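One protein chain is absent from this view; the other protein chains keep their places.
Right after this comes chain A.
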Amino acid sequence: MPAKAVIRKEEWDSRLHEVPISKEDLNRLVMDYLVIEGFKGAAEEFSQEANLAPTVDFESIESRMIIRQALQRGDVEDAITRVNDLNPEILDTNAALYFRLQQQKLIEYIRAGRIADALQFAQEELAPRGEESPEFLAELERTMSLLAFENATNAPPAIADLLSPAQRMKTAGEVNAAILDSLSQGKEVKLVGLLKLLCWGESLLEEKAEFPKVHIHVDSRKKTLS
């Protein structure tokens, strides 16, 4: 293993200085975040304050958010209706997504303790779909095994996770991405891409060179970069 190259702070700082990036570029990254994450009001204000042309119809942000909120509070039926109002093709052409929504609906029945409804829904709606695909079937089985535990907290994590808010967020995220896709809008938040690129690049470079690292202090009172 060759000796690591050492890049001193001054040298690194001057490299940072040379990176071509403008406020306008960063504004667009921020706008992308606001739009995709559904901060409609903020996106509107930002479009004004930063003089950025809107990349999407702001109303579509709103309807996406209503759908997301419906899923996050467990109202799957409402979400499905709204998605179909927005564009019926989204669910028609995306069997996996539709299955995911129905699975979520089943989870909500179970969460609410409506065992009879859950069973009926699973047998009538989900079982036929489980026959279509082994993946669907496996997911259906996983969901049904929630019923095997009187208290979900006793279930193994892989099963109990279905009742977690993260599962709702995951479903909501998939629906969000599908809607964005149907609007020909990017669905990955670019800032997330930036963070991933940073993690990837920094850890790879760590193996080859010594250089000043960057840390975001999220849980200190003030954010600092060191």
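As a working rule, a residue touches a chain if its C-beta (ideal position, glycine included) is under 8 Å from a C-beta of that chain, and two chains touch if they have at least 3 such contacts; residues count from 1.
In the analysis below, contacts and distances are computed from a predicted model.
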Record-based protein name (UniProt) of the chain missing from this complex, from "Dynein light chain roadblock", "small monomeric GTPase", "YALI0D20944p" or "SPRY-domain-containing protein": "SPRY-domain-containing protein"
Sole residue of A:Leu26, A:Ala96 or A:Ala112 that reaches the chain not shown, by the stated touch rule: A:Leu26
Residue touching the undisplayed chain, where the options are A:Phe46, A:Tyr109 or A:Phe136: A:Phe46
Sites on chain A contacted by the missing partner chain, in the whole complex: 2-7, 11-30, 33-34, 37-42, 44-46, 48-53, 69, 72-74, 163-166, 168-169, 173, 186, 188-209, 211, 213-225
